[in-house]
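Of the protein chains in this complex, all but one are displayed in their positions.
Per-chain numbering from 1; labels A and B assigned in written order.
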Amino acid sequence: MPKRKKKDEEEEIGFVTTLSVPGEGSVGLTGSWRIFIPVLDEGKCNKCLLCWIYCPEACITKDIRIDYDYCKGCGICAEECPSKAIVMEKEEKKE
Amino acid sequence: MKLVDTGNHFAAWGARLARVEVVSAYPITPQTQVIEEISRFIDEGEMDCEYIPVESEHSAMAAMIGSAAMGVRSFSATSSHGLAYMHELLHWAAGIRLPMVMVNVNRAMGPGWNIWCDHQDALAARDTGWIQLYCASHQEVLDTVIQAYRISEDFKVILPVMVCYDAIFISHSYMQVEVPDQENVDRFLPPFRSLWKLDLDYPLTHGSVIYPDDYEEVRFSMFQGLDNARGAIRRAAEEYRDIIGNYHGDMVETYRIDDADCALVAMGSMASECKMAVDMLRDKGYRCGLVRVRSYRPFPIAELRELLSPMRAVMVLDRGVSFGLEGALFSEVKAAIYGHGDAIVYNLITGLGGRDVRYDLVAERTEAALEGKMAPESNWPSLRLTEHHRVSKRGLEEYWKREGVL
Partner (left out) sequence: MRLRDFPEEELFLQGSAACQGCPGSAALRVAFKALGRETILCVIASCTSVLQSPFPVSALNLPTLNMAFATGGATASGLTAAADRLVARGTFKEKPTILVWAGDGGTYDIGIQALSGAAERNTDFIYVCYNNEAYSNTGTQRSGATPYAAWTSNTTRGKDEWRKDVAQIMVAHGVPYVATASLAYPTDMYRKFAKAKEIKGTRYIEIQAPCPPGWKFPSAHTIKVARMAVQSGMWMLYEHEGGKTTYTAGTQRIIQGQSKLLPVEEYLRAQGRFRHLFSPEKDEERIGEIQGRINHIFETLQFTHKMKEHIMDIELAPPR
């Protein structure tokens, strides 16, 4: 998310609309919402792609890499994984 | 080309000459002939345009927002309850910052189904961010629809324009009008342009959630857009005169104002009637003039201040009422000249629901005001209780007796 520009008294308001630009992290790094973290055991993964398609946040790539910057920790991937290759673990938050 | 036709048909001609490409509208008396004529133009191949026969006015405005957002010149027409029904989307259309034009045939609001003229419908839509232009003749309707696109598509403005004209008096009466050549209109009005659209190659999202931190600037930008419209309206009127020939004033139109020490202020066809009243008052020795407000939003603050501040008295005619206050135009004229000069401002609320506004009544009441026989507040000069009111009242009183209400 771009940093808000400091309000400049001199700046003319001009054409300000409610247009938004597309971008990742539109509300920031949503990985910070997470309490439980999905952990992948690649040995068990059979690449069925169910986690990829079920993830509501597009946080698992098609080659099954989890994007922890944005993963909100909903747990759908672990719940749906037929070979139990993903488990949810309590996340140790780094300061 | 000279043509004798109705105001509604000339509004349709305006859309046709402006090369409108999408029309979405829902029929409502007294606007129906506008869309019937456009349908005929399309069916007969005289207009290359999509017509969307929507199922309501709310949808008419939604569809128009959709087509304008795709970058296509769009038009609609409505009146009264139709305008009220689309009220939510009037805000949306202005807030989306896209150009578009709609005519509103000024008609009274129910209950009591009344298809005749007053300005209550458009006055209630005053604060939606639309530019509102009021016409006083058939020729002005046609010319203003074309001008409205120039104003709406001006890069300093980019806001929707509502072209208002009076039900029945203009919408349904026949007058002779000079229909401009397409070639000249094309010189005056370039192809559609706007500052954004739904673009597959450059995806933007319009109108998601916006927080208090960000919202006010968006509204101020609209405020500025309407402010900038003053210049755009003037330029459109002047260039239209230079290229096509007709001129109906810019923000205001004046009549016998130069040496006047008192003035009438009015909007719409009633303002034409006031010219007769001015003549009558002049004959009686009053140095009276007329200011017809052509642009209600943006409001002609500078013009009114300049013209009216030196006057000793101003009579404002309202064809609508702000309940619990007074005539809306009255309030605003007072606000415009507040602190400038000592004109006493009077108000007539008249002509509601299509009641005839007679020039002799206007002249008589103005004379009364000038002679100090009227309070500077809202006056309702054409009120009278008729047998119809009495029949209705007696019926209700019978009911009260039966129910023991009184």
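Just so we're on the same page, a residue touches a chain if its C-beta (ideal position, glycine included) is under 8 Å from a C-beta of that chain, and two chains touch if they have at least 3 such contacts.
Every value quoted in this text rests on a predicted model; they were computed, and no experiment measured them.
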Visible contact partners (per top-of-document touch definition) of the missing chain: A, B
Option touching the unshown chain, where B:Asp127, B:Asp214 or B:Glu377 are the choices: B:Asp214
Residue among B:His58, B:His81 or B:Arg256 that touches the chain left out of view: B:His58
Candidate in contact with the missing chain, chosen from B:Ser67, B:Asn104 or B:Gln139: B:Ser67
Absent chain, residues of chain B that touch it: 21-22, 24, 50, 52-56, 58-60, 62-72, 74, 88-89, 92, 198-200, 202-211, 214
For chain A, the residues touching the chain missing from this view: 1-2, 18-30, 33, 48-50, 52-59, 62, 67, 69-70, 72-76, 78-80, 88
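Just so it is clear, only the chains that are shown with their structure count from here on.
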Sites on chain A touched by chain B in the complex: 4, 13-22
Residues of chain B that touch chain A when the two form their complex: 95-97, 158, 195-196, 203-208, 210, 213, 217-218, 220-221, 224-225
